[in-house]
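With one protein chain removed, the remaining protein chains of the complex are shown where they sit.
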Amino acid sequence: MNNQFTFEGKQRTTLIGFIILGAICLGLSFLDNTVPYHMRFWSNFLHNTVFFTGISFISLFVLAAFTTAYGGWYVVMKRVWEAYSQFLIVGLLLMLVIIAGVWGHFHHLYHWAADGITDPNSPAYDPILAGKAGFLNKYWYTFGTIGFIGMWYFVFAVPMRRISVAEDTEGTTDFEHHERYRKFSAFFLPIAAFSSAAMIWQWVMSIDSHWYSTMFAWYSTASWFVSALALTIMTIIWLKSKGYYEQVTDEHIHDLGKLLFAFSVFWTYLWFSQFMLIWYANIGEETIYFKERVTNYPVLWYGNLVMNFVLPFLILMRNSTKRKYGTLILCCLLTFFGHWWDFFMMIKPGAKINADHAYHAAHSAGGDHGHAAHGVQGFVSGFTLPGFLEIGIFLGFLALFLYVVLGQLAKASLVPKNDPYLGESLHHHV
Amino acid sequence: MSAHKEVLYGLYDDEEIMLDAIRVANKQHLDIMDVFTPFPVHGLDPLLGLEESRLHIAGFVYGAIGTLTAFGVMTWIFTRDWPVIFGGKPYWSVPAFIPITFELTVLFASIGMVVSFYTVCGLAPGVVNPVLDDRITDDKFCIAFQTNGLSSSEIDKYSSFLKSTGASEVSSKVI
Partner (left out) sequence: MSAVVSKIREPLITGGKSYHDITEDLCSPTESVPNATWIFAFVASVGLLTVGLFCIFWTIWFGIGAWNLNRTIGWGWDITNFVWWIGIGHAGTLISAILLLFRQKWRTGVNRAAEAMTIFAVMCAGLFPALHTGRPWFDFFMFPYPNSRGPLWVNFNSPLLWDLFAISTYFTVSLLFWYTGLVPDFATVRDRATGLRKKIYNFLSFGWTGSAKHWQRWEYLSLVLAGLATPLVLSVHTIVSFDFATSVIPGWHTTIFPPYFVAGAVFSGFAMVLTLMIMTRKILSLEDYITIEHIESMNKVILCTGSIVGVAYLTELFVAWYSGYVYEQFAFYNRAAGIYWWSYFGMMACNVISPQIFWIKKFRRNIFITFFMSIFINIGMWFERFVIIATTLARDYLPSSWSYYYPTWVEMGIYIGTFGLFFVLFLLFTRVAPVVAIAEVKSILKTGGDQYVGKNATHAHHHAASHDHGHDSHDDHHAH
């Protein structure tokens, strides 16, 4: 049984090819200035960085949660999630670009980062954002991003991976490695809960800088989780097709499918709660967020629900579909792309408004700046819907993610040989 | 229903012994009437060749009826029978109908399935089913054969099967 993954040259070449394709598309999107300030480029960059960094983060979170809950069944494939978590450092490097942009005013992703926003004498003064300046400022953004992703990676992801790999060779029947791994897991959970919320508010929620929702962090975390599950299922099935992971049986896949189903429903629950409460109370400052999306982005809006709830719900409801690789992969593709699409919808409308506002402010000195942006708008490629460039960039980032992940997978046995729960996992029955 | 069943049964002390006995019985093509256990024994269903239950399909149908009932009734009332504007919302306020629709889906599915379960199992308050041995609900695992109209040599075959496969007691009863 082959437990040692080899990252073949051909696979490397293919992935590098896709990374180059993504880079080219990213470059081309920089040239598209339909929405001013190269917003198409910057919003794409942020969107994909946040999406894949989030998947990496949530994989670590899942490992920590399952370990703390004495889970046994998943152990045989836990190396996949460990490998995912190692992408965090790349996510941090990518975020540095956005941070540089915040400092150098290269982009207008964040209205709060504009000059004079907190200065009552400036024409750009915004009293609401001035009130939020204690949190929405470039220092916090920089410190939070580097500090938190750095902590996730250096304090948790790297040591946990190291312990897990060391267990393969040094593991004893005292399960000393496992106990240490468990301690890291338990500490990671509360820290991750706070820090991820703080970061998702800064990275994504603050694009619509006036808007706020207490649910937002949990909602987007659920979105990450479903994406990570979908990608995991696809990776494992791919590895199986290459002759690895014979130990991962239909029983494991079935359970992953159940999780995909359950958390798609959970995501929908959070989606509904957030939307319904804001719709019901109908407070202008809050409803504007959804009003903008339902009116100007109807395909994104309804597509989101169809891809992430209706179809996976109907397909995965039956037990048999969770065991048929074909239908399961179809669902994984749907939800993986669907949650990428969800983040697209979280980021793009606000980013476009920010760019339009800044442009109006700069070209009509004062006055009623940018209210036209809230009216019904025409089709703008890369904003109203993902264009070809967006798909190319998505594939590029995905290839980068997989390149890192497969590189990590090749570094250790696919099966954690000495994990105390391995026996249970190998004999797992639904 | 036949008025009387003559039953020959053996009691086993452990589910593993009983499962092994059933494997032997399957090999010898013995026709087991039923198996009684104090708790659901894993791996018993495939050995006895029990078909998968279709209870969940029934549950889906009941649930769907609940969904349609709830959503249909609310739609009819608020758009046809007595339209009232609440909180400036449209008559047909889909998000506001979701919670009740969900609840009735679950309610219909649950009640429907539970009623179906007791009906198909023939269980109900006041039903008195014959009990082969009082210890079956305690710690005995029972394999039962129906022996109506069988010759004594055939009955002997069954009882020697039960004894040889480790049954701690073998008896017969008319139920």
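Order as written gives the chain letters A and B; numbering starts at 1 within each chain.
Going forward, a residue touches a chain if its C-beta (ideal position, glycine included) is under 8 Å from a C-beta of that chain, and two chains touch if they have at least 3 such contacts.
Source: prediction; values computed, not measured.
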item: Given A:L63, A:I149 or A:I278, the one touching the chain that is not displayed; value: A:I278
item: Hidden-chain contact residue, picked from the options A:Y70, A:Y139 or A:F379; value: A:Y70
item: Residue among A:H105, A:R162 or A:K417 that touches the chain left out of view; value: A:K417
item: Of A:F106, A:F175 or A:Y325, the one touching the omitted chain in the full complex; value: A:F175
item: Touching residues (missing chain, whole complex) on chain B; value: 16, 19, 34-45, 48, 50, 53, 55-56, 59, 63, 73-74, 77-78, 81-82, 84, 86-87, 89, 93, 96-97, 99-100, 102-104, 106-107, 109-111, 113-114, 117-118, 120-131, 134-139
item: Touching residues on chain A - with respect to the absent chain; value: 1, 3, 68-70, 72-73, 127-128, 131-132, 135, 171, 173, 175, 178, 186, 189-190, 193-194, 197, 201, 210, 212-218, 247, 262, 265, 269-270, 273-274, 276-278, 280-281, 283, 285, 413, 415, 417-418, 420-424, 426-427
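FYI, only the chains that are shown with their structure count from here on.
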item: Whole-Å separation of chain centres (CA-atom averages), chain A against chain B; value: 44
item: Chain B partner contacts - residues on chain A that touch it in the complex; value: 272, 275-276, 279-280, 282, 317
item: Sites on chain B touched by chain A in the complex; value: 60, 87-89, 95-96, 98
